[in-house]
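One protein chain is absent from this view; the other protein chains keep their places.
Chain nomenclature is as follows: A, B and C, assigned in order of appearance, with residue numbering initiated at 1 for each chain independently.
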Amino acid sequence: MYFASDNAGPAHPAVLEALGRANEGYVSGYGADPLTAQVVETIRQVFEAPDAAVYLVGTGTAANALALSVLGQPWQTVFCAEAAHVDEDECGAPEFFTGGAKLTLVDAPRGKIRSEALAAALEKAGKRGVHGVQPGPLTLTQATESGTVYTLAELAELTAMARARGLPVHLDGARFANALEHLGCTPAEMTWKAGIHAVSFGGTKNGLLGVEAVIFFDPAHAWEFELRRKRGAHLFSKHRYLAAQMQAYLEDDLWRDLARRANASARDLADRLHQVPGVEICFPVQTNTVFARWPRAWHRHLLNAGAHYYLWDGTLDGGPEDAPLMARLVCDWSLPPEAVATFVSQFPA
Amino acid sequence: MYFASDNAGPAHPAVLEALGRANEGYVSGYGADPLTAQVVETIRQVFEAPDAAVYLVGTGTAANALALSVLGQPWQTVFCAEAAHVDEDECGAPEFFTGGAKLTLVDAPRGKIRSEALAAALEKAGKRGVHGVQPGPLTLTQATESGTVYTLAELAELTAMARARGLPVHLDGARFANALEHLGCTPAEMTWKAGIHAVSFGGTKNGLLGVEAVIFFDPAHAWEFELRRKRGAHLFSKHRYLAAQMQAYLEDDLWRDLARRANASARDLADRLHQVPGVEICFPVQTNTVFARWPRAWHRHLLNAGAHYYLWDGTLDGGPEDAPLMARLVCDWSLPPEAVATFVSQFPA
Amino acid sequence: MYFASDNAGPAHPAVLEALGRANEGYVSGYGADPLTAQVVETIRQVFEAPDAAVYLVGTGTAANALALSVLGQPWQTVFCAEAAHVDEDECGAPEFFTGGAKLTLVDAPRGKIRSEALAAALEKAGKRGVHGVQPGPLTLTQATESGTVYTLAELAELTAMARARGLPVHLDGARFANALEHLGCTPAEMTWKAGIHAVSFGGTKNGLLGVEAVIFFDPAHAWEFELRRKRGAHLFSKHRYLAAQMQAYLEDDLWRDLARRANASARDLADRLHQVPGVEICFPVQTNTVFARWPRAWHRHLLNAGAHYYLWDGTLDGGPEDAPLMARLVCDWSLPPEAVATFVSQFPA
Partner (left out) sequence: MYFASDNAGPAHPAVLEALGRANEGYVSGYGADPLTAQVVETIRQVFEAPDAAVYLVGTGTAANALALSVLGQPWQTVFCAEAAHVDEDECGAPEFFTGGAKLTLVDAPRGKIRSEALAAALEKAGKRGVHGVQPGPLTLTQATESGTVYTLAELAELTAMARARGLPVHLDGARFANALEHLGCTPAEMTWKAGIHAVSFGGTKNGLLGVEAVIFFDPAHAWEFELRRKRGAHLFSKHRYLAAQMQAYLEDDLWRDLARRANASARDLADRLHQVPGVEICFPVQTNTVFARWPRAWHRHLLNAGAHYYLWDGTLDGGPEDAPLMARLVCDWSLPPEAVATFVSQFPA
């Protein structure tokens, strides 16, 4: 009954086996090893992007902040969704890596930036000449923090608005695979074909120990990225261990299988919760996260019974027992099939 | 015949086994897991420092740069040895993480800061009042970039000079274990008992996949470090995999065994090279690195024969064949015992 | 008919005379001159703050950004009003000087932060632990960007909310004198007695060529400020010319006279505009700025007739001729008495 986060579960066994296989003999450090060369090539193939610059880092925050620092300038503002990870959950890493850029929060009901709100934010950003910060990159999160997914048309519309002003677009793909499974499209369709310039391609939340890739479809900034990564202390000396994880992830579609499993668990969870009178599903369940609401007293009961999840808009002790509170329930790839049923069976309803 | 770096060899099998054991079930992320609590306690015991603040990061550069950012201020200068890793090999990470502090390079023959040179640098640093940067942390590297080791008395003398001016002292211990084995002392003796405030305690070069600990003996800056680590994108979500590595490293003195092996290989290598007429050992061989000099033509022969090592003060094509060039030869824990003999047997002499 | 900005008019003649008097003989640079000592003492007296640390800089943005960099930390967020100068008109200077802090925009109708909105922002800021930026300084603007003035009770309420969480409070006093004249209180009452820790005390918009003072009521951070000012390139070598301006400003209550004049002009302007059918005064006119709305066609007429002011919520060519647009009309100390009447007489109404 562990729904707290998709970083709480184990790595997939195939990933550890790959680490074991990689742990033989001597290879050059800092990414100059054959496994790294292989995984770079694999990612280029997966994204149908033979010229892409591809890099590995250890955390999603590093992927996002380094990518944005290359795409933007210190005197610009980054457009992101309200409640985006880059704004709320990275302790100012984008500001740190960019040298003090701003973040402009754009209205994003259910996690998805409204195009009208982006238009207004873009319009406002250029108004004050040298006195104001300048418009900078747009960053979109796919799947969003609310577990929802932009359609390809929605992505294309938003990226076109940025591109019309000469602004680059970054995709925070911490849950890239989950979104891709939902859309049933190709990685290229969800990225460069939809107008994305650079991607944080997540692995950690979907079965790795801790590896994310940064992909620039235009390699012009490759060397700058390498210098910023090193300077940011994110260039691993024993780089083969990052490469081995990512290679295992991509082989035999493991990454898509794991995302499919996680999404299916969330679907099952939502369906079962939907049957419980008094439970409200808050957002469309499109990936591996369910946001749902039920009375405080039931939360108390469930959490005492050993369930793990976060309350998203209140606390156990913050009000009346019958007041509804929203829970975030995240299903990771490893969730045992019976966990969902067991969890829902504990509802007092 | 792989002497290029101690980041080129494999991780110790016990470390991978520990990863496998850690890969079970659900635990909280970001360091709030039992394994992390355990390894923090273990490090406190190893260092006889029950109040120490202890953190794990993925790279040595992160450990150094984050530690210095906490100990210093943007308007200060960090005193370090000429050729220190923080100056030459981190692409400006200390400058980046501190917000633009300077590094003052102090004369350091054979890698060890001369106390007279440090005295002069400290003396000069305070002279220009508000116009100049202010004196900041001292950072010492143990073992040094030249493979040498400060004696405890030398450490105490240098740290006393800094402390007399109210300046904190950091120890870059990327090869901490190798130095400790050479001195035959305790971790406490080589750190806080010798006047050190904070340590980058290396694991990556000595058998891990990629984990370093940062230890502050005074926990006053613990929360600041946590925020800086997160903001620097160095807080791993699946933190247990860092903890598992470090715990395996410290159990049953594995870390000291591995360092002893590596040091012994270097000792053996130096002894054998010493027998070769025309080879000069450049620095005292105290840890796992040998600096030695021989004619360019021999380097050409050896490197063509499959040896891997770095030329330290020239290139194969930069001058006459009989000109002596210095090689850096690093022995890692995994070096097969016969590799040294095989390598030396290839000398044309 | 120049209402574009209070930085468009001349400096007061007494200020230029003071420059002339200061331009004699040799004095030490960088603030170690007698005039600087004198003006520091004068400001301490004016603010009834004998221990205050007082510094001069050349721009209001420097005053704000340097003050905030001393009061806050890179991993914090600064709470400010929506549309505050620090957010909209300083091209990210606060972000730059703080090393990448965030700004949290708080709802502020008519320029004044709503206490409920501040409470909510403070409440939210601490919620995400190490993952989110931490609560930092509160900065209030007095007079506000809308020309309104916080009452002493309002100031006290807002500063108490910050202080209850251990957060320092900065006052952006670019139009300090104008607000003071409106309230009719003492500088101490409007600052430290109301809970303010540090002030940007403006002179440039009220008759100087370009000098602002930064005042810390607690001198603990004095040395840090001096280093940050130098490092920010804001320590003037020929410092006496800043001191002379500020001293002339404070002598014989010149600063209050000038603010009184400017406020009176705005009052007169508002009264006359109020008589014009079809003109709406948007905000209470409490200082030297009037925000008023009338049809686009009239703006076209007035601007063509030689009036200077900014349109605040639209452009001449952005819509129907009868659509009302808001103008910002700023009266500086030097505005000729007849200018207001002349301007209003040009209205086509």
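The rule is simple: contacts are C-beta pairs under 8 Å (C-beta built on N, C-alpha and C of every residue); 3 or more make two chains touch, one makes a residue touch a chain.
Owing to the predicted nature of the structure, the values given are computational and were not obtained by experimental measurement.
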item: Touching partners, among the displayed chains, of the absent chain; value: A, B, C
item: Residue, one of C:V40, C:C91 or C:V344, that touches the chain absent here; value: C:C91
item: Residue, one of A:R175, A:R231 or A:R267, that touches the chain absent here; value: A:R231
item: Absent-chain contact - pick from B:D6, B:D33, B:E90 or B:D268; value: B:E90
item: Omitted-chain contact residue, chosen from B:G20, B:G100 or B:P324; value: B:G100
item: For subunit B, residues in touch with the removed chain; value: 74-75, 88-92, 95-96, 98-103, 128, 130-133
item: Sites on subunit C contacted by the missing partner chain, in the whole complex; value: 2, 4-5, 7-11, 13, 16, 19-20, 23-30, 57-62, 65-66, 90-93, 96-97, 204-205, 209-210, 227, 230-238, 241, 308
item: Residues of subunit A (touch criterion as defined above) contacting the omitted chain; value: 30, 74-75, 99, 130-131, 134, 226-228, 230-231, 235
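Definition applied: only the chains that are shown with their structure count from here on.
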item: Rotation angle (°) superposing Cα atoms of subunit A on subunit B, nearest 5; value: 180
item: Chain centre separation in whole Å, for subunit C relative to subunit B (CA means); value: 51
item: For subunit A paired with subunit B, centre-to-centre distance based on mean C-alpha positions, whole Å; value: 34
item: Between subunit A and subunit C, centroid-to-centroid distance (C-alpha), Å; value: 42
item: Residues within subunit A bordering two or more other chains; value: 90-92, 96
